[in-house]
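What follows is a single structure, written as structure tokens, with notes after it.
Complex shown without one protein chain; remaining protein chains in place.
Right after this comes chain A.
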Amino acid sequence: MASFLRLISLLCLPILFAVSVNGSVSEGTEEDFSEDLLLKPLPDRKVLAHFHFQSRAPSSRSNSYGRHHHLFPKAISQLVHKYRIKEMELSFTQGRWRYDHWGGFDLISSSNAKPSGVELWAVFDVLPNEVDATWKNLTHSLSGLFCASINFLESSTSYSAPKWSFHPESENMRYGTLPREAVCTENLTPWLKLLPCRDKSGLSVLMDRPSIYKGYYHSQRLHLLSSEFDSNAVDSAIVLDQTLTVVLQPHNHRGTLGYSTATQLQPSWSLSTIFGRRVIGKCSLARSSNVYIQLDRGLMAELQGMLGEQEMFSIARAGFEGSRSNPAFELSANPDRVHMEMSSRYDKHASVLYMFMVAEKYDDSEPLDLRFTWKIPVAWSIPQAPLHVTRFLLGSGNERGAIALQLKSTKPSDRLMPDTVFADNCSLLVRVFQVVPWYIKVYYHTLHIFINDQPHKINNVIEKMQVSPSKDKVSPGVMEMLLKLPCGLKSAALTIEFDKGFLHIDEYPPDANQGLDIPSAVISFPDFSTSTQFVENNSSKSPILLKWQGQNPILSYTEVLLVPFTTPDFSMPYNVITITCTVLALYFGSLLNVLRRRVGEEERFMKSKATRKLRVLHLVSKLLAKLRGRQWEPSESQSPSSVSNSKSKLLFKVILVAGLAAAWQYYFG
């Protein structure tokens, strides 16, 4: 498969590039909007739904100075103009993308699989010394616009400036993540407000809040690309891509969950079973409104193994034959078009895309309720990125630890070859971008690399490395690396040690005992890129297809790490104040007392007191004797009774202390 890919991309690279350039900048002078929905069965019995809305505004230089809008959201256009944004991406994600089950080598996994929480990056067209101020203002505007605490990215400890590893155009770029941000409807509503039809009509009607938030993965993304400030651009435009990617579990009445086996039928699904709603019609403002069902390469390969040549032909040509049913599965409607991926001589497996246009023919009485029914059990594996990445913590205790980044090959070693390498000197390039908060004090000299579990010299592996160490309370540490790994590797691991810093009492987050997060690392494979070229390259200029055909880098995000921290007792400062002050006050008081003490006088006083006390004792014993009705013997009983008296006193004291201690233990212990 890899060789096939290599060939495809080699053949189509120049063409694709041209297509993507043409595609990214609008040719029209009108604002326009289009909507797409992609559905895709996943091997682990789930369904991926990917909404893609594209709004496009023509140049503001030719008309209206960007102040008058027809379809394009006013707020976004004002944002672009106020902060001079060249490119920006904001994503809200809940859940973790499972690269092994849901794919790692296609457009959706590389551009819509996002780290959980909020991720924001932006490229500005301002002077380098104004970038930080612009970024801060932008975070505040966005947090107002999207009802999220994006303004926490304002502090310089929470964002960084990647140089080359995150994005090719990293000049004047800022990147920040909030791993702990919860995502909910209050973020979706303002996002929907940017669409001309909101969720009143069109495909966005499907966004039933309970069903899309019930899913296993939910990522809502907004990508802005503007060439407004590019003086070289011939026709400038702002392109706003809004995507919502959800992974849902179709309702399965026979009910066993989990990875499907060869003998078990995959669950059948329809729009109404996964979303609980149906498409009534297109958004009347959309230029195009399409629903796609994609069967990926792995699935097609598996089907080919199971079915004959003739049957495969019927799958690929379903639309034209008018038969929406084939031995493997059945579609409830005839696709309007079938896009077959351009296949090569070496690899016959190619993905298939069924297109359904949401046209006028659907209405309230006859809504579009696309149904996909499996007829035979099938199990397949989805195309993967060359390396599967996991990240975890090593070590124990609250003092120090280590971060380990593990890369595991997803393919047999001989096939793990990037596109650009032909000969025996085969290597695989991997870019790593890691931001570490300042309170994790990373020792960069402790970087170790293991290849196939054997320690390796760093210099042999690292092609390029750029580190900007963290500054306490000022900026996070950024580590950018380009690794050159041998092709035949099974696994590689990077470890780096760190100390946990001490935070000031104000710097702890509200729930400090939970621990603090290390944001996801971004791993990208510069040698690889996905681009799918379809056989029928006809006039359908649906934005999702154009995106598909463009060159898309392969990247994956690692997990967010949770580092447990020693948390102080937050009432400590006051306790410290109290105890020091008490000690000082005691010292002061006793010193003063000692200074004004008159020893002789006190002794005299004591003496006179002692005599008085004796007299009192005398009286008491007399009284006691009288009470007992005995003759009072003054002198003999005096000494033994006093001894026993003092003994009982001691006993009483001991019991009192023990009782107090027990009570303390009982009530406060």
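Quick notes on this one:
Here, contacts are C-beta pairs under 8 Å (C-beta built on N, C-alpha and C of every residue); 3 or more make two chains touch, one makes a residue touch a chain; residues count from 1.
Here is the rule we go by: contacts and distances are computed from a predicted model.
When the unshown chain is looked up in UniProt, the name that turns up among "Transcription initiation factor IIA large subunit", "Serine/threonine-protein phosphatase", "Ribosome biogenesis protein NOP53" or "GPI transamidase component PIG-S" is "GPI transamidase component PIG-S".
Screening A:71, A:126, A:182 or A:617 for touch with the missing chain picks out A:71. Touch with the chain omitted from the figure is made, among A:197, A:222 or A:352, by A:197. The set of chain A residues touching the chain not shown comprises 63-64, 67-71, 74-75, 78-79, 81-82, 141, 145, 193, 196-198, 200-201, 281, 284-285, 574, 577-578, 580-582, 584-586, 588-589, 592-601, 604.
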